[in-house]
Each structure stands twice: as structure tokens, then as C-alpha cells.
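Every protein chain of the complex appears in place save one, which is left out.
Chain IDs A, B, C, D and E follow the sequence of writing; residue 1 opens each chain.
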């Protein structure tokens, strides 16, 4: 039995709120149960130095947790003077995941930065960030299409992410914090709307996992991501 | 005429939402018009080294702006590796303001950290932080009283803050961003429930201001703070 | 009775020594009692990026304390790898105060940096820095006028600063260290030669202060600053 | 055809040299083709603060590339003042992978640090680091067993890693740099001697990959890791 | 002919002012021509961690240049967030030089920090720092002897330093800035009162120098240091 009483194949309640703040070109609050992440998309008409003059755009991401988004207060990274390895790992993952579904040439020489800031954490923040950031990115690109800066949509597909894991020997979907900290294997999967795999990151926290378990977990992730992408579509249609 | 069409003596609509997030001992979203700050209070049963063994507590604050809380994206301080002078100035001000109304000896050897994170900025974020952080602090101390860790309330008075300024020659209350960036003199005032001054920080951005203008601005601030403290009381009574 | 036996309205003995070091375009040692600050003004024929091409100049300041300017040795900020919040707050204040009396357009596209380094500290270092830095700035601008790089003096007025406070219930002028560390309210006031207020920063260290006390302190500061500006004029006439 | 003319299922020539340097308790140079990584294991009779007094040990890793291990010189991280996100991601992966096969309780309250320094890079440095670091760790633990500080071997299984990828549509084993920079999907797999999965990290650089491709790649990795573990055993038997 | 018209064997006018500031246990302004360095000695009744419990003391030094001590303004190291390699090299040299004449066991478990801050630079600041810091150290140790914290003087000998160099082919003593920046070989020599060598650091800026030149320069330094030590003695006798 999962601590949350959910069935093994249940997602937590998901809520996607667009235009959550007003300045960003895309601003989405995504809630997966008690996990709440604010994802904003900011357009800048410039690209990083390594892309200058190549006619291509760039999508990048930054990630942060408010100090008291967690059960006990974490130190503020700005005050510590550096981002942790975990933070950097997550923001690199978010950036790669979004770039996988955008035609950077079609985006033109501009950059979109996705800021994913965790207001409240209860497990699965990196996956929620990817799923929410896609919607914010979509909104930002809509403004580029609306004001004529883009004529062709560079977004090629949806992308969303979910965590799966082996909790007390059972494959479960969308781990919350009690499951995440108690599970044997934890896997984050990023997939597109067409079912292609973009990222798969599985880690055995305790015992190694088998090929059969890898298959089971991937199946479970796939079903969860399909539902998340439907929820993205519903939010974008609203 | 103010850009927002408000009368000179009008506050923006204020909303104080308690228990905005669930992990912190106090968690308050304060909205003053389009300015939205999340203030959390975190209790730690330890004090900074300079207070160890002295039987006194400590109240401190940290402040941050989400990168896209502003009109154009600001660089993330965690990514830059340091907090700006402005950030440090503000968080020192918030800490001092709250300590002014707390009996640190009565608090006992523990620390309460107020994290003020700006979700959306439209001027007056430091004042909103102080007004909201007081409510979060109040809630955190209530938990200490409720669970018996404190028997006497160390809070001696309310404290709140507001900005005032000379905008096109007129003294106006509670500046929003268009006024803040266009005004001649900008003043932040922090006062207690009994009307005592805790901080007054006035700056001539353009022309110096006169003693008469200082008086006028202080009057205006006093009236605004009285109303903010009533709103704090209403929120705490809810 | 003040620790220094001064009357409540007495400044400490003030000495302003111009051309204290030889390389800087302006170099002033200001002594207020035992507080000694070396203020140098350095002209650079360039402006910070945010002003490039706008035909305006810039005045900025940096502040530091020698490690053993204080009663017990403070850590060297260069060795710690960062400037404290207090340092940044002070250098921002010095810069703002000086910019308030300079016509930046008339200065032309160049920057003057005021370095205020405390050789010996006995309270009031930020105010002494402002008062001394004005004289150094004046000397630097005189070299620009003398060598024809400027034809019109961009300095519009004098500016000086003093601290005032409530010490054992009495409003006193120009706090030294024993008063500063023992006072209830501490206020730094920056004014121009014509009596306009540029900055007012009052902080209740213990009990909040009243409107009447604010008035009293502001009066006292005004009288002190008038005398400081006379001393600036005398030094510049020498 | 692979740039190196290898068959799709070929590893590069692997050489594992133990006792490469003399001070470390374990010191291994691992060469996979032109990739050369020096892995040293250092024993310290202390643990990080979060483990103090719990009777458990810790295994951690640090990773670095010599500035000219790469085709063009990379900036030295020590001179830049920080480790890149990539470096931190890799050293976290190495540490997790080794901890997966060590009984930390049986290790006792001591830490072993694996330093993996790339002398020459030609793709696959993180996987070579894991495979080589295991041998260095084994040697370090042998010294603990030999001198009686440990009586039971805390190593529970072998662990090794290899990269696989889709290069021009074909699943290939052990990517070198030209393949790594040109492939569509890149996957790093960490497995134990008994065939359990410890980590799987797959990334679509271009097109997403399918479930069938994931299976193919995992098979290929499994076969490569089996051979690497035989090579570890041969090296340890020498 | 030297730019300063001095004879090759002339020191610049030297002035050593004790008790230049009032808080430090030793405070010396040393002037060698236009080079002016403030050297303070601060006693702390603790030692760095590596010496704890060994019954020995420590002497260390920190060095800094005020931003406008130089012809053109240098960036403030505290603002840059790090000390330059040159600064670190110099402060290590000052510390070593002073430790060479102090019996650290006799000093007891306490640390004396020498802060050498350059108020005005005209070449030879590191040598002036050593010569002046010795006097400040002497004064600090006198306070320890005077108040009974030490009964035996741990200072075993005087120490002073001077620069010598080959300027236009001629060996000259005590280089000022124009010579320093134009010379072929620059050598800093640190010697004791009994004529022992503590440090010798010679660098060919242009052409290598010969053994004969090394001898000549060392002779010249020796004569200069003898005179500096006499000046130290005279200052200490005053």
C-alpha cells in the first residue's frame, strides 16, 4: 500500500495554471499533489556566444527551490554563493528535454529561458518542472507567432516527464516524497507526445534492478506521460 | 494623476493569505496590487555562533526575487554566485524591522528565519516583505506557544512598512513600479502598531527634499501603516 | 553626559587634509575625532556599460575598512572573497549622495570613483566618507576644469553627512563608537549646502522613536551639516 | 561503418594498470582506446558530518579533466573557481555507482574518495572512470583487510560501466569521441557482476528513441559490461 | 643616472612612524620615498587549526593596496572577490620573513597578524612592508611583555628587506617605480640583523643575469639592509 493510498498506476492530482504571473511571456504553475512549481518562459532576442551568427536559437533552463519549499529549511543557494550539483543536474535535464521537441533553426536567433522555481516540494519536482515548462514554453512561442516574430511554429511535439520507482518491491507511478526517500529504484522518464523516449534516468538506491523491472517501470512511465500530455493539451486549449 | 488612477492617499488592494505553503511554520502570501511576495517563517532550535549560550533568540531574514518576477528577466543570484548589494540591504532591513518588535530573550535560544521571495514585482517589495513576514512570524510563534515550547509570547507589537514618495511634486502612498521609477523622492517607513518609528529611509532620486516634504511623507506613511496593521490583524483573526 | 564629555550639539574636532596621497586626482584625509578616512577620487574616461553612448557621466563609490582600523581585528574582505552587506550598503549610499549634487550630463561620458578607506574607526565612518569624498570629488573635477576637459562645473551644490542619535534619551550629534554601540536610535542624514535632504536613514536599535524625536534629530543633523559644509569650504579655499 | 572501423559490438582495447602512482591506497590507470583516466582511492579515517557517529562508512568521488586532455584546451576549473555542472553530474554518478556494491556498514566509519582524473579524452570518460575506480577501490579495501582494519570485505559485487548509442541508426558499443559527438542517442549503463542494473542514463541528442531501441542498447551494454568485469577480474588477479 | 638623481648606493629617505593608528597593538607607517605602507600588528589569543594544542605560536601577514595607491586605479580585491597571485605571493613572503626571527615556541599559543596596507605606492612595497612590519611586531610583543603575558622576548633578531636591481646595466639600491618598471633584473633580499640571509628572490625581467651580477646585487642589498636595521633600532629607541 502506498503511503498516499494511491493505486500503483495513479498519478497525483495534477493542476496546470497558465498566466500565473504577469510579466513572463509564459507563466505556469504546475501542481502534482503537494508539489508546486512555478515555470516561467522568458524570451531574449539574443543567443549565447557559442551560437552567435549561426541563425539558430537556444532553449535553456534554470531551477531553484525556495528555501522553505522543503520539510526543513534548505540553505538559499544565492546566499551560499553557488548552485548545488543536484540543481545543475536538474536544470541541464530540463533544458535538454525541451530542446528535444523544438526546431532550434526555426526558432531563429533568440533564446528562451525556462525558470522553474519550486514553491512547495513533495517529490518529483524535476519531472513537474519539465511538464510545466513545456506549457510555459508553448505560451511564449505563441506570443512570438502572434506578434509575427515567428511565422512557423518551431515546436515539433509535446514533451512531459514522470518519475516511477520500485517501492517495497512494487512498481509505482509518480512518487511523492515519502515514496521517493524510501524506494529501492527511482527512475525519471521524459517522453514526447508521439511516445518517443527523450531521457531515461534510472538509479538503484539500494538493490540493483533487473531488465524485467526496467521494462515494467518504463511501461508505467509511458502510461503516466500519456495522461500528462493530455492534461497539457487540455490546459493549452483552455 | 497617478498612473494607477489611485488617490494620493490610497493603498493598492492588499491581500494576505496565510498557510500558502504547507511545510513552513508560517507561510504568507502578501499581495499589494501586482506585487506578490511569499513570506515563510522557519524555526530552528539553534542560534548563530555569536549568540550561543546567551539564552537569547534571533530573527533573521533572506530576500530574493524570482528571475522573471520583473518586467525583463533578471539574472538568478544563485547562478551569479552572489547576492547583490540591493538584496543584502533589503534582507538586513527586514530582519532589523522584525527584531524591533520581538523580545529576543523571551524567544529563547532559537532562530526564526523569514524568507521573503518575490513571485511578482510591481514596486514596494521590501515593504510588502516586512508586512507579510510579520504575519508569518506571528504564525510561527503561535506554533511555539501551541506546542509548549514557549509559554509567553515574545511579540511585543505589530510592525508593518509602506513606501511613500514625491511623484510629480505630490506626496503619494504605496508607490507601484511606474511611480517608483519616475519619482523624485522615495521613502520607506517601518512603524509599529503603537505608532513608533522603527526605520525611516528617504532618498532623493532627483531634487533634494525639504523638511516640510519629509513631514508630509511621514504623515502619509503613518496613515498607510495604520491601515496595513489593521489588515494584519484581520488576517490573523481569520 | 556623553562619554566624550562633548555637549549634545558638538561635533568632534574635524580636520580635512587635501592632497594626502599623490596619485589620485583628489585625495582627502578626513578626521572626525578618532575616525580617519582616506577618500580618493579617480577619473576614468569611460562609463559603465549601462551608460555607454548616452553622453552622461557616472559617480560611484567603494568603501573598505583596514582590518585593524577597528578595536579588534576584522577579517579582510579581499581574503574572505566578498564584501559584506554592510560594506555594500555604505558604498551605495556614498555614491547616491554624491550623484545628488552633480549634473551627470555636464560631467560628460566619464566616471569618477570615490574610494573611501577607513584607516581608523571610531563611529560615523559612512558620514565622514561622504563629507570627505565630496572634497576629493571637488578636487578631481577641478583638474578636469583646469586641463580643459570640462568647461562648466558639473557640481551643483555641496553635500555632507552626519550621524545623530538618541543616547540615554538625549538627542546627540556626531556619535562616536561608544555612543553608536550604546544608543537607542541612530540616524544618518545627508544634506546639501542649500539645506535640502538627500538621504535620511533612521533606525531604532532598541525602542521605536517618535515623530517628535525624528524632528529633533533632523534639526540637530541640519545644524551639524551646516558646520561641516563650512569646513569643506574652508578646506577648499585653503 | 564506425569511424574507428570497429564492429558495432566491439569494445575499444582496454588496459587496466594497477599501482600507477605510489602514494594512493589504490591507483589505477584505465585506458579504453585513447581515453586514459587515472583513478586513485584515498582512505580517510573519518566520515562527512551527516554520517558522524552512525557507524557507517562513505564512498565518494571527484572527477576532473586536465585542461589539455581534450582536442582544444578547456579552461582549468580550479582557475575558473568552480566545477561545471557536467563535472558535478559525473562525480555524483561515479560515487553512487560504487556505493551500490559496497556494504557501507561493513566498511566502518571511514571514507574512501575516488579521484578520477582524465589524462586524455576520447569519449566515454565517465564510464571508464567507474570501471577503473572500482579496481582502485578494490585495492584500497585490500589494504584495509591486509592491515587488519577490516576483517570482512565490504565489497559485495563488481561494478562497471559502458556507453552505448545509436550512431547512424545502428546500436554501437563503447562510443569514442567522433561517435559520441555525432550520435543520435547516447546511453550510459552501470551494471554489477551479477547483471543487476545500477544506473541507466539515456539521452536523445537528436530524434527520440523507441522502446525497441532502448532494449537493443541495454542488451549491448550488458554484453560490454560483462567483458569489462572479466577484465577487472583479470587485472585484480595479476 | 637614476631617474631620482640618487647615487646607485642610496636608499630613499626613510621614515618610520610608530603608533600611527590607535587600536592595533603595533601600528607603524613606513615611508620609503613616496612609498607609504601602514603596518599593524594584531594579537589574537588563538592559533590556526594546524597548530592547536602544540604550545606554539604563529606569525602571519596580509597585504593589500588601496585602489588608488597606484598611478592608475587598480580594482579593489574585495570587490573582485579574490586576492591576486601577486598579493598572495607577497603576504606569504612577509609572513615567512618575520617568522624567521621569532621563536614561535617562546611566543606561546597565540597568533600575531601583520596587516600591511599600501597607502601610496612608488616601488618596493613588499620590502617596505617587511621592514615596517618588524617594528609593528616588536611593539606588539612589547605589550605582551609589559602586561606579563610573555616573560621572555621571542624575537631573536631584527629583519629587514630591500630591493636591488640592474638599471641600465648598473646595480642600484632601493628601486622606485620608474626604475622597477624599467629594470632588467629585480631582486628582493631579506636579511637579519646579524647579516644572515632569510630570503633572496631575483628575477631577470629581460636578459638573464650573471653570477658576478648576483654577487654585486647581494652586496648592495646587504649594505642597504644594515642601514634599514639601524633605522628600525632608532625608531624603536624613540
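Everything below uses one rule, namely that a residue touches a chain if its C-beta (ideal position, glycine included) is under 8 Å from a C-beta of that chain, and two chains touch if they have at least 3 such contacts.
Bear in mind that the values here come from a model prediction, so they are computed numbers and not experimental data.
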{"item": "Partners of the unshown chain among those that are drawn", "value": "D, E"}
{"item": "Residue among E:106, E:145, E:200 or E:231 touching the omitted chain", "value": "E:200"}
{"item": "Which of D:54, D:82 or D:149 contacts the chain that the document leaves out", "value": "D:82"}
{"item": "Option touching the unshown chain, where D:54, D:68, D:105 or D:194 are the choices", "value": "D:68"}
{"item": "For chain E, residues in touch with the removed chain", "value": "82, 84-86, 88-89, 91-92, 96, 100, 187, 191-192, 194-204, 207-211, 213-214, 218, 222"}
{"item": "Chain D residues that touch the omitted chain in the full complex", "value": "21-24, 27, 34, 36, 38, 40, 42, 44, 62, 64, 66-73, 76-83, 87, 113, 115, 117, 119-121"}
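By our rule, only the chains that are shown with their structure count from here on.
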{"item": "Inter-centroid spacing, chain D versus chain C (mean Cα positions, whole Å)", "value": "59"}
{"item": "Whole-Å gap separating chain B and chain E, where each centre is the average of the chain's CA atoms", "value": "50"}
{"item": "Contacts with 2+ other chains: residues of chain D", "value": "82"}
{"item": "Category of the chain touch graph - line, ring, star, complete, other", "value": "line"}
{"item": "Contact pairs between chains, per stated definition", "value": "A-B, A-D, B-C, C-E"}
